[in-house]
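Structure below; questions to follow.
Every protein chain of the complex appears in place save one, which is left out.
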């Protein structure tokens, strides 16, 4: 079947990786017989067997550890943690073991583990199932972190993550599972560490991922009608970050807005603003703007969660404010 | 005995809190009978009894959970996690439970838990015992985070943390345990959320905590001889952060350097630079500078770890580079 | 054999008719509200996910009725029944689940985080195993503050394979904490049969690893559940420490939301419907000679209280916008 959604792209990437490389296998809670809590691995056990698509007990530390050890022995594990928030119960395995194993051993081992995490807010899952968990792992050198924002990137970055010799945290936004594919053509690997200029523009640079990238694209449309051209950049990979593409854009627009789903403290957005403010200060005509969620946990009620999430209007206001100068 | 070191200040703060408030108690691994792996709770069990100073099994999730529950029932727990890096095995308890419990319940509970963590690098403890763990928790609204950089602050912030109605992560730098007290006078509570201008100056603002604050003070001395006056600010609290004090200083110096022990990604330093670049752009004559460790785990060998840690020379170079303009 | 060997349940003279009728009423209200929640979910009034406990009412009602005023309870995202069994108001509970200002948590928690400290319901937790360490803390804090209370902690079969379970039972035993670890073994963790996730024969046997008593009970027999829990509570209150209870039961509905539960063997649900805890309690009441009228009256009353609760909850407004920023800090 031809891939038409973000969810199918992730499923297909796993299917193609399983087909292409006999050392690839999947493990996680309810990913095999049930096809995954989000059905992202639906049918894969039937196609590839229980030895390559493995259900586990509710034991996240054991899941990540099994992936680490198997990777060192030459397999290529793709571990699903279901809701990204569950990374909290296996944080040590990811931050202290997976990220550092190669370094501590002086390069004696490679740990090609891919961890899939269903990330983000917007669907009423409340405080413990809606977090921007990518921000928990930014200060753990040794990890790579990707955040696909399109159907193509979902497929392409997952293929690259699984093929990568290093640990990769693959954050799939669960509010985007049903995102429809717009482009056509073959799905193919997308290199880790390369940002994409999603839309060209000369007046303001907006850097955003996933849901916020969608807001940015919508805002760019609206601003275009007002004669303001917005350049939208999706970094796609947060670690290692493609600062070159952002710097180039800022050199052209002289204005930077970074928009992210989570709160500001210790976020990837703050990291980018700090770096660009330092490296491209002379290019900036105006103060760089960081649009983030407020410093609160994610609330349950619909109105509250909507208010928590940065939106198109907030971004348009920020762009207009810049344009006024 | 009168407090003369950072370690004694922390011990004394716990002793005074235990004396002042019958609801205060301490728990952790080997903190009671043995007086702590770093001897920071030495003698407290003898003075206050095993009911108020409790040893635990090696079960960090159980330790934090016990503190959370006890706090909700009206006690004031001070949980020691020994090396801060062990927060990885109880990350869920801290980030998903401790930080969010009050919010999720709509304010039905208060969770006055203090968590003590021996943080930081510099002593050859290698990758899993040397991290700047404060950066793991910056994106978890609901927590307060303090990083005492002097004997007075070690005492004062710990007293305030224990008295605080909210969860506070108290990061004590283990390379500073034997730091000698310079000032005299009574030790007293230090309010959470207030930065301190450690040294006044008009040419450059340097924001740093703990070991890096010490570097900053030394660099300021050296630069003074060259006629450059450096204003050194120790934020003391990372969450909630006292941006006012930094903004005020930058309005005066028009130059900002943030220096931190860890790498840049998702760090408190990047968060501060991003915020000040946004709020005080007009005040900045030059690009704000973020001095961080490289993006690697902490290596063991002395020469490598020394190279990993930002130092006085790096800071002096950065200050001189700014002064040249 | 996990399936109860019979429909009839043994009587316990120490339980007065009124108490049994009270249990019936509570079980009926829980089931009635769960049905309303499912209905509301299909109408998109419930956001995210919701996890119903239809079929497991005897466990929460039997256990919570063994508690005293000052005791505490924590549970999971599948905790609607437990919170109601503690006495949380039906309307505020439903209001929370549909995200209204009048909800137990002002609409901030939702279906997975029901909390009502006024009735001793100290929280519903959505991270598997996360509340077991906290249950210890509630027991410890109560003891420290001179409050003679027992801490009851509900969790599922699947939760017994996660690290926090191990650390919590061990610490509770070492400190002889007054905690009841109440495992609702409903045979599945999400879509996986519990026997596929461990090789231990009976989950109750895991108590041995901590030197604590472990007991297995027919979780669809409200009287039996009440009895074993009462014994564990007495033991805990006496200072003798924690107990692990494995209550074998079954959830009539899927794991969450619209899970059709196709992973269940043909006929399994039907067999369990025969031993529905409500039917079994009803049968006991009849053998006690309690008239059909009184039972029917209880059923009608339960139905009515659910109806009015849902009505008033749905009439309530959503949280005020500024609620977003409240309750982060004290």
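Couple of notes before you dig in:
The first chain written gets the first letter, and so on, giving A, B and C; residue counts start at 1 in each chain.
Please note the rule applied: a residue touches a chain if its C-beta (ideal position, glycine included) is under 8 Å from a C-beta of that chain, and two chains touch if they have at least 3 such contacts.
What you see is a predicted model, and the numbers here were worked out from it, not measured in a lab.
In terms of the touch definition stated at the top, the absent chain reaches A, B, C within the entire complex. When you scan B:5, B:194, B:296 or B:314 for touch with the missing chain, the hit is B:296. Screening A:33, A:109 or A:247 for touch with the missing chain picks out A:109. When the missing chain is restored to the complex, the residue among A:66, A:118, A:190 or A:273 that touches it is A:66. Listed by residue number, the positions of chain C touching the unshown chain are 161-167, 170, 173-174, 196-201, 205-206, 208-212. For chain B, the residues touching the chain absent from view are 29-30, 33-34, 37, 55-61, 85-86, 88-89, 123-129, 294-297, 299-305, 307-308.
Those residues of chain A that touch the chain absent from the view are 23, 25, 51, 56-57, 59-75, 77, 92-93, 96-97, 101-110, 112, 141-142, 144, 165-166.
By our rule, only the chains that are shown with their structure count from here on.
For chain B, the chain whose average C-alpha position is most distant is C. Distance from each chain's C-alpha mean to the overall C-alpha mean is smallest for A. Computed from the mean C-alpha positions, the centre of chain A lies at a distance of 30 Å from the centre of chain B. Under the contact definition stated at the top, the residues of chain A that touch 2 or more other chains are 85-86, 88-89, 126-128, 294-297, 299. Counting partners per residue, chain C has 105, 107-109, 113, 125, 127, 130, 163-164, 328 as the residues that reach two or more other chains.
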